[in-house]
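With one protein chain held back, the other chains of the complex are shown just where they sit.
Let's turn to subunit A:
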C-alpha cells in the first residue's frame, strides 16, 4: 500500500498524464480520471503497467483486499498475484455502501455483495479502453486484439499496458463494458491461496493504527467512568506528575473521563493509573446482571411491546393450547465484548491547511468526517482519513456513538491543535468499554401434534435495540421494530406454521452494538436448539425434522436444505463413531446459508470439540479459500464465546477486565474444521459473519445428544466443563 490520499492520487494521475484510473461518478456513471475529478477510483494502472485495486472496505482480516483485487484481476486477464492494492480514502458520496448508504462503511457482510459488479465493471472498462488504444495505434479492429497478463496483442503486435495507459486514458469510457462470461473466469472461483495482505502480516511490516508514530506526537489514555452515565466530579493528577513523560491531564467536555497526555504509550498508561478521580454517579447505571436479567424476564411476562411478524397472536396461542405436546424453554444470552486483538486506537494529525488527517482502521471513514465536523467544525473536505489495517473489528470499530473517534477528537480539541494526538486503549479499556452485544432473553413455546408436526411457535424476545439512534436506524427499524433484535426467527429459511414473534425493547444497561452476526448471534441459537428439541420430542432424526420445514419450492428452503444435506453427508451423520456425538444447526444470515455439524467426545465427563463440518452457499465463491478461512474463523468465534464468555455487571460496573477473565478461544479448545462450498452461479452474498450463528447451537445439540443436557443459558461453562 502506498497510502496516497485520493487528492494526491488524482494529482499524480493527472500530472503524469500516463495513468488510467477508473471508477464511478456519484451518479453511478463510469468515468476515468482525465474526464472527471468526482470519481471513485476503483483501479489504476500506471505507466510501468502496475495495476492497483483501490479497496473501499476496511481490511480487518475478512478479505476485501483480496476479494476486490480478484475482480479487477479477472477482468484484466491477469493473475491475482500480480495486482497491488491500496485502501480508499474517505468520501461518502463516492464510496457510498450501496447496501446501507449514504455512508462509506464496512459491515453487514456486505463488501463482496456490494462491490461485485462495480469492480468488475471498472476492470472491464479498463480492458476495453486499453484494447481500443492499441487498436488505434496499430490501425486494426479492436475485435482482433486481446489483453492478457499485462500485454495487448493480436499475435503480431504486442504492447505492454504501461505503454498504452496514456492513450487509453483518452479513449471514450464505455457506457456498458462487456463483463467476462463466467465460463471465461480464471481468477474468480480459483482455489488459490493468494491473500494480498499475507506477506505484510507475517514479516511485521503491516501497519495497523496502533503502529502510527508521528513526530512530536502526544499519546493519550483516558480514565473513563466505571459505570455508564457517570461523570467526572473532580480529579487529582499530583501523583501522575511523578511519571516521567507525563504531559498534562484534562476532563473530556462530555465529562465521561479524564484524558491523560504523555510522550509515549507506557507513560500515558502509568500516569492514567496514578490519577485520582471522584465520580458523580447520580445518573449512572447501578444494576447488576442478575437484576437486568430479572427486568428482561418481567418484560416477557407482560404482553410484548411489538408484534414482530404481525402474526395473529391469539390464533397461535390457541394452536399451542390445543397441541398434543408443548415444549417451553427460556434462553439467556449475556453481554459480550468484541475485543479485537488490536486494542482500540486512532490518531489525529493536524495538517498545514488547517484540516486534519485521521490515521485509523476506519470501519466507517465518513463517520470520522462527521465527528470532526461536530467537534472541530471542519467540513468533510478538510478531513482526510488514512485507512490502515484493523487488527480485527467484528463490528467494534463502528457504533452509534462513534465512541473512540469522539474521544480522540475531543482530546485533540482540548490541545492547542498543533501536535498529533494518538488515542490508545489498553485491553482493560476494551473489555470494560461498553458497546457490547446486548443481553437477550427469549421465551419460546412450541406446540406439536401427535405426529410431531409443529402447530404453533410462540416466541418472545426482550433485548435492547442496537439500531435505534444509530445512523442506520431508518434502514433497520420499521414501525418501531428493530429488525436486528429478531432477525433469524420468522424471516429465516424455515417455513414454520403458526409463528408469532413478540419483541420488547429493554432499557440499556451499557452501550450496545452490532457484534459479529448481530441478532443472529442469539436468535439462531434459540431456533436451532428448539428445532432440535422438537425433533427429539417427535422421535424424528434432527436432519430429517429440519428438512420437513425447508420448503424446496422456495429459494430459501432449497438453498438451506442443500447445505444441510451436504454438511450432514460430509460429517458422516448417522454413522457416528463410538464415544462421539454429533449436533447439527442450519441458518440463513446476510443472505448466506450455512449448516454446521459439530462432533464432540466426552473424556472424563468434559466436552471436547473434535471437529466441525460446515457447508456454505454464499452464491458465487469469488475466493474459495478466503471463504473457507472466514467460516473457520466464524465457527471459532461462535463456539468460543458460547463456551465461556460473558460481560457481567455489579452495581453498574463491568466485572471482567482482560483476557484472564474474558477468556478467548485458544488453539487447544477446538479441533479440525472442514468447510464445503456449494457451487453456485448466483450473485455473491456475505461471508464474514454467517459462519457464526450455527456454531454454538450445533455444539449445544451435540452436547444434548451426548449428555442429555440442554443448555439454555450462555455461556455454557456455567454448567459444562470443556476439555482443552
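The definition used in the following text is that a residue touches a chain if its C-beta (ideal position, glycine included) is under 8 Å from a C-beta of that chain, and two chains touch if they have at least 3 such contacts; residues count from 1.
Assume contacts and distances are computed from a predicted model.
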According to its UniProt record, what is the protein name of the omitted chain, chosen from "Rubredoxin", "ATP-binding protein", "Putative amino-acid permease protein YxeN" or "Isoquinoline 1-oxidoreductase, alpha subunit"? "Isoquinoline 1-oxidoreductase, alpha subunit"
Residue, one of A:107, A:123, A:340 or A:652, that touches the chain absent here: A:340
In the whole complex, not just what's shown, which of A:75, A:197, A:285 or A:689 touches the removed chain? A:197
Based on the whole complex, identify which of A:377, A:660, A:679 or A:708 touches the chain you can't see. A:660
Among the options A:308, A:640 or A:715, the absent chain makes contact with A:640
Where subunit A meets the chain that is not shown, the residues are 60-63, 193-195, 197-208, 210-211, 213, 244-245, 264-266, 269, 339-343, 389-394, 426-428, 625-626, 629-630, 632-637, 640, 658-660, 664-668, 670-673, 724
